[in-house]
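Only a single protein chain was left out; the remaining protein chains are all shown in position.
Then we have chain A:
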Amino acid sequence: MKRFSAFNAVSLTLGFAFLYLPMIILVIYSFNASKLVTVWAGFSTRWYAELLQNEAFLDAAWVTIRVAVVSSTIATVLGTMAAYVLVRAGRFHGRTLFSGMIYAPLVMPEVITGLSLLLLFIGIGLDRGILTIILAHTTFSMCYVSVVVSSRLVSFDRSLEEAALDLGCTPFEAFRLVTLPIIAPAVISGWLLAFTLSLDDLVIASFTAGPSATTLPIKIFSAVRLGVSPEINALSTIMIGIVTLGVITASLVSKRASIRQQAEAQAAVRA
């Protein structure tokens, strides 16, 4: 093991400072007693209390959470199905095109995704509101889920499914009783990823949201244009908390799964 040199310490500090200093400042100022964002006037939780009184913010938060839960659930179902087809179905006609098209939204500029969805919704005469945001979020987070799930499916031993069929399962039962429980960690972390992506999306949501439903990031963004208030800091701190929790849980779930997998693989090698 190498010693922890001064150089390493400095680069680590710089790196982390670069990444997290802005957020730390935001969190600190969310506990500021003063109404002026840049002047420290002692510790207070009054902005959190005021936040709870703000109907508009609470509404937006409620919309955001509903959108995130519903869209990430739909995205997980669709994304898992897509991943399953990609990994399992072998070489069917147009497979390369299909896989390319599933992963394209990963690199597509959000503005374009948002704009095209907006045009679609106008075209089919769908009123913009919570439904359109859900549809839009499902569209872009589905590909993240399918990336996560398909990477797990690639290492999945095909003969487990064959064994299930052999023992009397229909193909669907084999998926439900054998495949799904084994790839569950990947599906869960895919869901959490989709959830956090939906939670902090601004661009696509602002294209597809209507007057009847506004998400929290839109609310914050428009509030900030009128000036930063400590209330916004408090709100942002809460969102940072939720997203961090989501990401940590997702990585813990997949890490635990991979550790167990390794242990099983080692046991198999020893045997």
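As a working rule, a contact is a pair of C-beta atoms (placed from the backbone, for glycine too) under 8 Å apart; a residue touches a chain by one contact, two chains touch by 3 or more; residues count from 1.
One rule holds for everything that comes next: contacts and distances are computed from a predicted model.
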item: Hidden subunit of the complex - UniProt protein name among "Spermidine/putrescine import ATP-binding protein PotA", "histidine kinase", "VWFA domain-containing protein" or "Dihydroorotase"; value: "Spermidine/putrescine import ATP-binding protein PotA"
item: Full-complex contact with the absent chain, from A:115, A:182, A:202 or A:247; value: A:182
item: Contact partner of the left-out chain, one of A:85, A:118 or A:169; value: A:169
item: Interface with the undisplayed chain - residues on chain A; value: 157, 159-160, 162-170, 173, 177-178, 181-182, 260, 263-264, 267-268, 270-271
